[in-house]
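One structure, as structure tokens, below. Some questions next.
A single protein chain has been omitted from the complex, and every remaining protein chain is retained in its original position.
Coming up: chain A.
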Amino acid sequence: MMLETLIYVILNLAFVILISPLVMMLTRKVKALAQGRVGPPLLQGYFNLFKLLHKEIIYSPNASFITRLAPYLSFGFVMGAAAMVPVVFIPSGGLTGNIILFLYLLVSAKFFMALTGLDAGSTFGGMGASREMSLSAIMEPVTITAVAALAFVLKTIEIPQMFALTTAGSLAQYPTLILIALSLFIVLIVETARIPVDNPETHLELTMIHEAMTLEQTGPKLALMELSHGVKQTVLMALLINIIFPWGLATELSFSGVLLSLVSFAVKAAVLAVVIGIFESVLAKIRLFRLPSFMTLALFFSFATIVFELLA
């Protein structure tokens, strides 16, 4: 069991790291096509990371050890969270998959990112940190209610067990999962800083939230920050995908099963990335103080699920 867990962790983390840049690029490509542009090549994400790894690191003289450490810590916490979401196969115990822990590991990562924003004393960083923490404060009840609804429907709070249940059963067995999926989709959009919440592609002061916090990071440190953002997106996508469309996910360790899982996840993630790209293309960014109502929508779906389940 020990060995199986070890293999699981290594495979899962390696695969998630490997696929994240591709998924991010795919969304960008779809957006470019929708805007009538050609867009960057699909492998541009890997080229960017490779290029950043060989660039010089510049620190502001005002920056402290927080700026130096935060990319590592942020990356570490995101990877810790990634280890809890099975993508290659569902491990049999040994490692906790508690969904609350999963969410809070992501919060920890965000926390260090927000601290880098404030560290150098630049106005942009402070603005980004302030907006990010405010939005995450409103988002948290929504996320937790969605998770509560999920726990309610599936009667477990361990992510691997949730996946095992949906793999074994079918969507017809848990019809309310569709409502939860809607809230999880909104959670995904908000947490990964996408339109209509945040625009990941501008560096325009008025719109940026997430990008503003990483402005002070350069070179390999920036690469780590970008990678952790990509991994976070992939992992949240995996959560959504494997609960709604769990097909192909292996339930035990075997070569063919793992291979099938990898391929099927890649296909499903690609589809979801295209959906996100289209979703982003048809919407405009909402102004900051209008966002709570967008999130309340997700809260409504989750709460409706809970009420349905209670009355059923």
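FYI, contacts are C-beta pairs under 8 Å (C-beta built on N, C-alpha and C of every residue); 3 or more make two chains touch, one makes a residue touch a chain; residues count from 1.
The criterion applied here is as follows: contacts and distances are computed from a predicted model.
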Select, from "Proton-conducting transporter membrane subunit", "Sporulation protein YqfC", "Aromatic-ring-hydroxylating dioxygenase" or "MutL protein", the UniProt-recorded name of the complex's unshown chain. "Proton-conducting transporter membrane subunit"
Residue of A:127, A:171 or A:260 touching the missing chain in the full complex: A:127
With the missing chain put back, one of A:89, A:185 or A:303 would touch it. Which one? A:303
Which of A:18, A:43 or A:107 touches the missing chain? It is A:107
List the chain A residues touching the unshown chain? 5, 9, 13, 53-62, 64-66, 71-73, 75-77, 79-80, 83-84, 94-96, 98, 100-101, 104-105, 107-108, 110-111, 114-115, 118-123, 125-127, 129-131, 133-134, 136-141, 143-145, 147-148, 151-152, 155, 157, 215-216, 219-221, 224, 288-289, 292, 299, 303, 306-307, 309-311
